[in-house]
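The complex appears here without one of its protein chains, the remainder shown in place.
Chains here go by letter, A and B, matching the order in which they are written, and residues are numbered from 1 within each.
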Amino acid sequence: MKSLIKRKGPFLLFMMLSAYLLSAGIILSFHISPQIGLKSLFLSPFATSMALGNWLNRSVLFMISGTAVVYAFQGGEFNLGGEGQICLGGMVAVIFFSFMTGLWGPAGVLVALVLAAFSSGLLSALSGYIKNITGLSEVITTYLLSMGTIHVSRYFITGPFKDGDSYLVTTPEIPSQFQLPELLSPSHLNISLFFAIFLVMGTWLFLYYRPAGYDWRLCGVNGDFAAYCGVDRHKQTVRTLFVSGAVNGLAGAILIMGTSHRGIQDFFSGYGWNGMAVSLIGGNNPLLVIPSALFFSHLVQGAERLNLMGQFTYPLDGFIMAFIFLVVTSGRLHRD
Amino acid sequence: MIESLLTLSAPLLLAALGGLFSERAGILNISLEGLMLVSAYGALHGAALSGSPLIGLSAGLLASMILTVIFGLSSLVLKNDPFVSGLGINLLAYPLVKTLSRISYGTEGTVRPESVPSFGTLFFPVLALILTAATYIFFEKTNPGRMIRMSGGNENRLREKGRRPERVKWLSLLLGSILAGFSGAALSLPLGAFVPGISAGKGWIALVAVYLGGSRPLGILPAVVLFSLFDLWAMNLQQYDRIPSDIVLAIPYFLTLILALSYRIVKKRANLNENLMK
Partner (left out) sequence: MFHHLFKGSLAFLFVFSLAILSGAGKNETIPSSVYTIAVYVPGVLDGSPTYEQMDRGVRKAAESLNIPVTTVEAGFNQGEWKDRLAALASEGAYSLIVTSNPALSSLCREVKESFPAQQFLVLDGENKADDSQAVFAYNHREQAFLAGFLAAQSALSDLKNLSGEFKLGLIAGQTYPDMEKSIIPGYEMGMKSVDPRFTLDFRVVGNWYDAAKGTELAESMYRNGVDVILPIAGGANQGVITAAKKMGKYIVWFDSPGTEAAPGVILGSAVLKQEMAAEEMVLGLMKGNMEQGDIKEGNIQNGYVLLDQTEEAYLKYVPEEVQEKVSFLMEQFLNGRYSLDEGV
């Protein structure tokens, strides 16, 4: 483990440093007063307790969606359907709650999590089946299925489950017993923080200390060799994508129960791609997802702040994310 | 009907041909969507500034090529995974276009310059058909075409011949980016406007068309026509109140996959029959 962090740690630091330098450079080159610009970018999460809580809460969600990507990459599969899988998980939770209004809170939360994980897992696993049957790459099919799912869930939000009394494009709020207890009101930070840490630790233990995790990673490093060692690659493909999708489904349900509290239009937007960035910055290491998520959500929040204050109206976080994807060199090649 | 089918098919066909070039060089290029987006913007902006559709078209191609150079630097020089690089290009295209349109037109939304010169309605469909034929000839009859195929299939043979596979891959990426550039221009120039999200998944569907077409130009053509036919059908569905628009919008994505699956099953059956005949 120590050697792992040693190997990946410098890379993480390098990515963080260059991303911060790049954003600072972009801001300064647009002649924004350094005092206001840099302050907004770096200190905004510490301005109020609400900002702080929202930063941590966003990090929690990034950790979960980042973990989903870690599972996919470690297993040698690309899951570009994060957005749609998070959306599906969230919608499943919303729909389940809308029928189960009288259910005891914790039971409802638990069942919703299972349902969300299962449905998003199936959606993602479908790409695995298609790959096994037709050879069509999961890179394409996860994306297409995700886009299709997003449109269908929009139909649910604007159609049968729409809140008729609201002018927002949204479902009604979920019953209060299913809303996760908050930790730092009025921010969104909630008890899913502990779940995320648990998930990260569990993922690490599974991938590095269980035989099944070893097979998992073997497929990622060298599929042919894994097959030679007796791993059923077709099954492993489906399994990898199922788990990756399921974790995204959890992210979606938690997003609904802890943050947005309703299926509002585009509630899932950005979490899939950001999760992928988080995983890549951390070299797809399950533990490094934590610092990586804290860093990336800090950057996103700073960029948002600059935007909101009308200081820098360009999508700074978008550029930084693209930069990370282009220079990261840790897709298949840098996995251990 | 025929006309809307043609205008609907043109961008998809051009994009699929663009995808074919990198596919043949062994790179599944998922940056098509981003290339279409920047070239759609570049073509419109160029045409509006210069007053000439030809200069606009060139600007679109240039935009697509610049992004492809970045893609090449990332995937071929830095040796990044081509999927991650391609995703990077897509994720770069959106903020890039947003920023450019904000700087030049003061809006992140729709850009509709006062007057945008354009070609005739049939320009892009005809161009797409000509380029399909040209691509066919290029791959079947010319030396560079054969080399590109080799770079995707058998790099060592290329090396034996004293060629560097890297260079051949660069060539195919850049040629593909030109086609993707045409495809983007085919979206914005006839419309006379640029709208964020104008590419609407076409870059990805084009990749499935490449797959369905068996990575052959003449196979891609019917696949694209089939997609466009279903797209037209889905759009006409909307006049019936009972089918909600969001469901109609989801159809192309799922349909694409269903077609891919059924094609595979039919082909497997055919292969099976063939084997039995032997």
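Quick note on the criterion: a residue touches a chain if its C-beta (ideal position, glycine included) is under 8 Å from a C-beta of that chain, and two chains touch if they have at least 3 such contacts.
Quick caveat, the model's predicted, so the values are computed rather than measured.
Touch, as defined at the top, links the missing chain to these shown chains in the whole complex: A, B. Interface note: of B:I55, B:L171 or B:M235, the residue touching the hidden chain in the full complex is B:M235.
Among A:R154, A:R217 or A:R239, the one in contact with the hidden chain is A:R154. When the omitted chain is restored, the residue from A:I27, A:L41, A:L56 or A:C219 that touches it is A:L56.
Listed for chain B, the residues touching the missing chain in the whole complex are 4, 8, 102, 105-110, 112, 187, 190-193, 195-198, 200, 232, 235-236, 238-239, 241, 244-246, 248-249. One chain of the complex is left out; on chain A, the residues touching it are 1-2, 45-54, 56, 151, 154, 158, 164-170, 184-186, 188, 197, 201, 209, 260, 264-270, 287, 290, 294, 304-305, 307-310, 313.
Here is the rule we use: only the chains that are shown with their structure count from here on.
Per the touch definition, chain B reaches chain A in the complex via residues 28, 30, 70, 74, 78-81, 83-85, 87-89, 91-92, 94-96, 98-99, 102, 201, 204-205, 207-208, 211, 244, 246-247, 249-250, 253-254, 256-257, 260-261, 263-265. Per the touch definition, chain A reaches chain B in the complex via residues 78, 80, 130, 133-137, 139-141, 143-145, 147-149, 151-152, 154-155, 158-159, 273, 276, 280, 313-315, 318-319, 321-333.
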